[in-house]
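Note that this complex is displayed minus one protein chain, with the remaining chains in position.
This part shows chain A:
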Amino acid sequence: MKLLTANFISCPVRTCKTSPTSFPLHFKDCELACDPDGNPYSRETLLGVLPRLEWDALRTSAGELGFTELPVEKPEGEVVGEEVLRRIWELLVQTHVVTGKMVCGNCAYEFGIQSGIANFLLPGHLV
């Protein structure tokens, strides 16, 4: 799972949806892989994606994976340096969680990630 994906998802438990602590889900015990050839850098895409990002949540998620260099303020506009953009792309798109967990800050349920694929199926009593 990509760090970028984590910025668009929250806990699937219905009663958690309205709780601000259900987003972002918190990474735990993660093994990472980097795939620099997978999705080549696209400035156009990144500039289109940046306005969509919840930046504070992204910094939280990145921090949980050991990346603390994201700037406090969201870089926006055409003036942002190419080097900064390339590093953000590397983090968001080319870094993958291969195995690990995502934990809801509201209900504490742990969702597993295996072979890069997160499983959000819920047990019968939570469906």
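Quick note on the criterion: a contact is a pair of C-beta atoms (placed from the backbone, for glycine too) under 8 Å apart; a residue touches a chain by one contact, two chains touch by 3 or more; residues count from 1.
Definition applied: contacts and distances are computed from a predicted model.
S.K.: Which protein name, taken from UniProt, belongs to the chain you can't see among "Trafficking protein particle complex subunit", "Dolichol-phosphate mannosyltransferase subunit 3", "30S ribosomal protein S14" or "Putative methyltransferase"?
M.R.: Spelling it out: the chain absent from the display is recorded in UniProt as "Putative methyltransferase".
S.K.: Determine which one of A:Cys11, A:Ala62 or A:Leu91 touches the chain that has been left out.
M.R.: In the full complex, the listed residue that touches the missing chain is A:Cys11.
S.K.: What residue numbers in chain A mark contact with the hidden partner chain?
M.R.: 1-2, 4-5, 8-12, 17, 23, 39, 42, 44-45, 48-49, 51-52, 93, 115-124, 127
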